[in-house]
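Removed from the display is one protein chain of the complex; every other protein chain stays in position.
Each chain gets a letter, A and B, in the order it is written, and its residues are counted from 1.
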Amino acid sequence: MKRIFALVAVMALVLTACGSDGTTETTEAAGGTTATTEAPPEGIQATANACAEGTTDGPLNLYNWAAYIPTGPLAEDAELDDLLAKFEEEHGEAVTLTIFNSNEDMLAQIDAGASYDVIVPSDYMVVTMIDADLLVELNRAAIPNLDANIAPLFSDPGYDPGNRFSAPYQWGTTGIGFSYDAIDDTNGVSWGVLFDPEMAAPNAGFISLLNDTRETLGSALKYLGYSLNTLNTDEVDEAADLILATNEWIAAFNSSSYWTLLSDGEFNVSQGWNGDFLAEYDRISEYDEDGNLTYDAYEDFGYAIPIEGSAAWVDTMAIPVTAEHPCTAQTFINFILDAENGGTLTNFNYYASPNEAATEYIYEDILEWDAIYPPPETMAILEFFLDLGDMNNYYADAFTRAKG
Amino acid sequence: MTTLHQGAAARPGVDRSLAIFGWLVFAFLYLPILVVVVFSFSSSESVGKWGGFSLRWYEQMLKNEQILNALENSVVVALISTAVATVIGTAAALSLDRYRRWVGRGAFDGLLYLPIIIPDVTMAVMLLLWFTSTGVIPLGRGSITLAHIAFNISFVAIVVRARLAHMDPAMEDAAADLYANRWQAFRRVTLPLIMPGVLGGALLALTLSLDDVVITSFVQGPGSTTLPVYVFGLIRRTVTPVINAVSTLMIVVSMVLVLASLTIQNRTGRRTESKGTDQ
Partner (left out) sequence: MTLLDERKTAEDEEVNPRLERRARRQESWRGFFHAAPAYVYLTFFFVLPLLIIFVFSFASRSNTGKPLLENWNLDSWTRLADPLVRTIAVRSLTMAIANTVLCLLIAYPFAYWIATRARQRTRTLLLIAVLIPFWSNFLVRTYAWRMLLDSDGYITQLGQLTGLWERMLFTQPAVFIGLVYGYLPFMILPLYAALERMDWSLIEAGRDLYASGSKAFRRITLPLSKPGIIAGSILVFIPSLGAYVTPDILGGAKTNLLGNLIVTQFQAARNWPFGSALSGVILIVMLVATMLYFRTGGRTI
């Protein structure tokens, strides 16, 4: 008898849980559709539109990559402002920082309804999130710095025309980091040092590629002379075959520590992101007690954007529809887009700033650095990643095949 | 008990080679951790180069609110999930091993393996959607703890079952005759007998909880980033030696937790244990 009762109780609990499941989902769906209809905005969008410059409506929940904003001892070590503390001081709202490790993890959380006020998605992810009605349109009146400070190159980006839903945060390039013993870069560096059997031969066994669907296929596509956003399946297949062939001479696919492995001599040539290489070269350079340079890693190691062209990427700030404090969120975005704070960000990350006004606050040597701020002729051969829509699947499968 | 164990290891040759092998395995287990601990005291910016003794990374760690907050999250989640999973998992192991016939036993047997078999990322995705679509439990420390309990129950149950298998149930029945009720029989006889299994299961649960990245990063909420998730992100951006200091701290904190709980358990259970195990 008691067993039956227990079973009934369990069933009842399950059913109530399912019941509440249904109701919350319908309300969520209703919330989602408001963004697509042409009717006057409701809910979060309306609240965001009503925010005035500098106003706040509660504490800020920031969802960012690890160590991507100067705060705490990392900022102190770099002798830079703690931007989160500065925001708290200026606007009186506490900031809670939560870490995500990939765009897709973040997307899954937001799509499932997790609430954050400001997120930091990469360019291609912005497209996906706009398409899925997951982002709040920015209220430009609340973010004057968005129109005032952003460099022209980033004011009308392909991934979000007119920056309607996103504000650029940092940008960088994909290229080749190498030791000068292995590569002669006097006439520029070709992707061939990774993909061509003859050019790669001298460094066979000491070459690494990124372990990243878009980046690795993208570089192969560039080497072949195609767009890294191509929707032509033959071109993608050709790139995948090219990567498959490299199995003969590469040591590893690695996206998370290639820079250390390069400076340790485990690799001679690595495909990677500029900021990672430069931060590593900086770290291994040595200084004596008076702060004079005793070992300059830049004499041994270099970074080049290959002559065939390469990828440029932008990380952005955006407000998800699940945000609870849209006014604080926009005030925070405006705060980061401030000239001085933008400078602090770049001085911390070693990535270029899309914030033109920040230039005067960025260290001189960073600005003069071709690897961070490429010359115009190099800028011309860079291509931004775009979302592939239904082709995401095809690229991922091609990359799986490319690794066997 | 003592003499019996010595009897088992009576042959000195075998015993000596076993001991040498044992210490070699310990050397293997501690080799990488030694590297981590040693370099956490190096002043060098580079993770793998010795730059003289320094506590700068510990200083940096203790000033880093992000790390301290993540540590707190990790410890709270690990402690609660280990405690709950150990109780539920032990009961589950008992239900399967002491009671052979009950409705739903077969299904339960299978069900217990599923959380171990399922790929991390799949469990992560389904729990995320479950938490957000039911809306009863907000994403945060609570949802992380619930998720950890879900996979830990199975691990505890399996380890305890390995201990329970072929244990003589007559012992408990005899005890039940001696003591007034089942609970006392369990406390005084069964529990001390299965304690090594329970302890092993709990240690495994604690270890798994302190190490989980995939599931945690899917079901986390604002401010509930745990230490492994933070370290995972940090290591992928820049490897700073502060990570070595954090890992060393994790070891120390876990050791304190485990040794403290053992001491408490020893103190409360000493009398019953000596009665229970000396057959």
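Throughout what follows, a residue touches a chain if its C-beta (ideal position, glycine included) is under 8 Å from a C-beta of that chain, and two chains touch if they have at least 3 such contacts.
For clarity, every value in this text was computed on a predicted model and none was experimentally measured.
**Q** Which of B:Leu55, B:Ile116 or B:Ala260 sits in contact with the chain that's absent?
**A** B:Ile116
**Q** Specify the residue from the set B:Gln60, B:Thr225 or B:Asn244 that touches the hidden chain.
**A** Answering carefully, the residue with contact to the hidden chain is B:Asn244.
**Q** Hey, which of B:Met61, B:Leu139, B:Ile153 or B:Val189 is the one touching the hidden chain?
**A** Only one listed residue reaches the unshown chain, and that is B:Ile153.
**Q** By the contact criterion defined above, which parts of subunit A meet the unshown chain? Give residue numbers in ascending order.
**A** Touching the missing chain: residues 2-3, 6, 10, 13-14, 17-18, 102, 104-105, 107-108, 111-112, 128-129, 131-132, 134, 205, 211-214, 247, 250-254, 256-257, 261, 264-266, 387, 389-390, 392-393, 395-397, 399-401, 403-404.
**Q** Mind listing the subunit B residues that contact the chain we can't see here?
**A** Residues touching the hidden chain, for subunit B, are 1-2, 4-11, 14-15, 18-19, 21-22, 25-26, 28-33, 35-36, 47-48, 87-89, 91-92, 94-96, 98-105, 108-123, 125-127, 129-130, 146-147, 149-150, 153, 155, 157-163, 165-167, 173, 176-177, 181-183, 186, 193, 196-197, 199-201, 203-204, 206-207, 210-211, 213, 227-228, 231-232, 235, 239, 243-244, 246-248, 250-251, 253-255, 258-259, 262, 277.
As a working rule, only the chains that are shown with their structure count from here on.
**Q** Between subunit A and subunit B, what is the separation of their C-alpha centroids in Å?
**A** 35
**Q** In their shared complex, at which residues does subunit A touch subunit B?
**A** 3, 17, 20-21, 24-25, 61, 63, 65-68, 71-74, 76-77, 96-101, 105, 108-109, 112-116, 255-257, 260, 264, 276, 279, 283-284
**Q** Which positions of subunit B touch subunit A when the two form their complex?
**A** Per the touch definition, subunit B meets subunit A at residues 45-48, 59-61, 63-66, 103, 125, 128-129, 131-136, 139, 213, 217-218, 220-225, 229-230, 232-239, 242.
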